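Only one protein chain is missing from this complex, and each of the others stays in its spot.
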Amino acid sequence: MKVSVFRKAHFNAAHRLHNALLSEEENKEIFGLCNNPNYHGHNYVLELQVKGEVDPITGFVIDTKILKNLIQSEVHDQFDHRNLNLDTAEFKTLNPSAENIAIVIWEKMRAKLPESLAVSVKLYETENNYVEFDGQ
Amino acid sequence: MKVSVFRKAHFNAAHRLHNALLSEEENKEIFGLCNNPNYHGHNYVLELQVKGEVDPITGFVIDTKILKNLIQSEVHDQFDHRNLNLDTAEFKTLNPSAENIAIVIWEKMRAKLPESLAVSVKLYETENNYVEFDGQ
Amino acid sequence: MKVSVFRKAHFNAAHRLHNALLSEEENKEIFGLCNNPNYHGHNYVLELQVKGEVDPITGFVIDTKILKNLIQSEVHDQFDHRNLNLDTAEFKTLNPSAENIAIVIWEKMRAKLPESLAVSVKLYETENNYVEFDGQ
Amino acid sequence: MKVSVFRKAHFNAAHRLHNALLSEEENKEIFGLCNNPNYHGHNYVLELQVKGEVDPITGFVIDTKILKNLIQSEVHDQFDHRNLNLDTAEFKTLNPSAENIAIVIWEKMRAKLPESLAVSVKLYETENNYVEFDGQ
Amino acid sequence: MKVSVFRKAHFNAAHRLHNALLSEEENKEIFGLCNNPNYHGHNYVLELQVKGEVDPITGFVIDTKILKNLIQSEVHDQFDHRNLNLDTAEFKTLNPSAENIAIVIWEKMRAKLPESLAVSVKLYETENNYVEFDGQ
Partner (left out) sequence: MKVSVFRKAHFNAAHRLHNALLSEEENKEIFGLCNNPNYHGHNYVLELQVKGEVDPITGFVIDTKILKNLIQSEVHDQFDHRNLNLDTAEFKTLNPSAENIAIVIWEKMRAKLPESLAVSVKLYETENNYVEFDGQ
């Protein structure tokens, strides 16, 4: 009997969609306004989902404080109030599209959470645009 | 490695729940206030979900501008500020329940999107009532 | 020492922006899609605000159950699942713009609430368009 | 062709995370502030999901009034404005964690809904912490 | 040229509407379910509004970190995960209605903030019931 536990968090960052392997014209053509060389930014909303058995002693799948602290150290401390392209190792060359940010956060969470728990990451770039990645 | 991309949109329409094959009494009995002959209406919220491989060049599953334009031409231009029962071909005889509207929108999206992408449609009729259809 | 008390509620209705004193062309010109002869509709959100002294015995300005019941009888029972233009006395000739609906609801609330309480009405037609009327 | 139907509802309750099989120190250690002996409380938000075939006559998977009434009698009438630990049979000994509340509500819904419908329950304890259980 | 600055925060508490000067019957009659002797609870949402001149050096009316810390020490540390009736000095005898909680929080904020700033407090008890107090 498995239950999913969700923890929501926020971070604010600047980014620019850009692929260094493409020409300036191709980057403008593909990414439009999102390619602005001086960056723009978002209030990203992260929804971390973790699925597993309920511990009969605690009634928890996992203490949400663990999820909160994990998001703090792995996401907030590294990405919040940062320029994703310039200030982070992950997006130095990887284009920080919502899809790629979700995959990167999923990998960070997967590396820190027990194997017995399934992990999924939903990332809202804006109220109307969001993505989800569950590792498959 | 597949990621889901979501695009949210809105449209405002009038409708009436009614099945012409049923008697007036049966329609009233089954649909209650929603059967009001003069119609009522909703701010429908549409959440289109598309799942597929991330393109390594763009970092996109699909450019959300494509989803935005598709929702504009297939849903907004056809249903927004319309009476679903009177002004649309789809619901001339089909009862415009939330379920049926979601199926109709799914079919329109499925017809226009590449086969490689899985498609799902979530439709909010009100804040408290909504439906989801993924084609299966 | 006065406190404002707010009560939120919802109703779903069809309407059409139309002024019978104008020609068909003028109506189309001014109201555009909102003039569609077959109506469209909204999930209206009503926020009723009442301001007055706090009763030292109850700690209430007014029992919110009174506000809830008043909205039920004066707004919900009369406008919900209705066509505002066809099914209500108030909008038979008055154009049901958000402004006019807010004024009509304010007048209904004002008539039923004690003189000692200030009354204000906020009405959301969509998530992005709303109006407020406080009687002045 | 199966569609999911969702119905959202709210209830306000007091609770305390506590396992009588653990010592006072262990309870404090594990549950922290949530173990406060005088209780704290939440505005719980319940999202009931029911999946099944669309009835070709009604266009409904299930009339949402049935879901509304079921939530009223099985959840609202039993848990709203209650102390989950003291006032309910279900949580006399079972720790009312979000996970356990979701499982209990799922079991109540499963027992009352037709076998042909799949049932899932999402429960928001706060805006940032929530759980989901689909019976598997 | 004065600007209002808003800071939003949350706390979860149990409470019971009760006036010790009234009989048990009167308390039940007036407060209904909210009088449940075993308490119920809410996710309270606090919106603190502070209005004043913009500092030309910082571009701030007040650093929102000051508001955040003030809410933490004066509201969160004192009310969060507490039983308002039993665990707080303020509501030992004062009935913890939304109105009274807003007044108490306003007084705490007023006492700590500079005289040059106007202070207002909005408190959401539920999504549909909320109050506002600005000291007048």
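As written, the chain order gives the labels A, B, C, D and E, with residue 1 at the start of each chain.
The rule is simple: a residue touches a chain if its C-beta (ideal position, glycine included) is under 8 Å from a C-beta of that chain, and two chains touch if they have at least 3 such contacts.
Owing to the predicted nature of the structure, the values given are computational and were not obtained by experimental measurement.
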Determine which of the presented chains are touched by the chain that is not presented, and list them. A, C, E
Touching the left-out chain: which of C:D55, C:D80 or C:E132? C:E132
Touching the missing chain, which residues of subunit E? 1-9, 54, 57-61, 63-65
Give me the subunit C residues in contact with the hidden chain, please. 17, 19, 21-22, 30-32, 94-100, 102-103, 127-133, 135-136
Go through subunit A and note every residue touching the omitted chain. 10, 12-15, 33-34, 36, 38-43, 80-83, 86-87, 126-127
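By our rule, only the chains that are shown with their structure count from here on.
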Where the contacts of subunit C and subunit E overlap, which chains show up? none
Compare the CA centroid of subunit A with every other chain's and tell me the farthest one. C
If chain centres are mean C-alpha positions, then the most distant from subunit B is chain E
Which whole number of Å gives the spacing of the CA centres of subunit A and subunit E? 34
Check: subunit B positions touching at least 2 other chains come out as 127
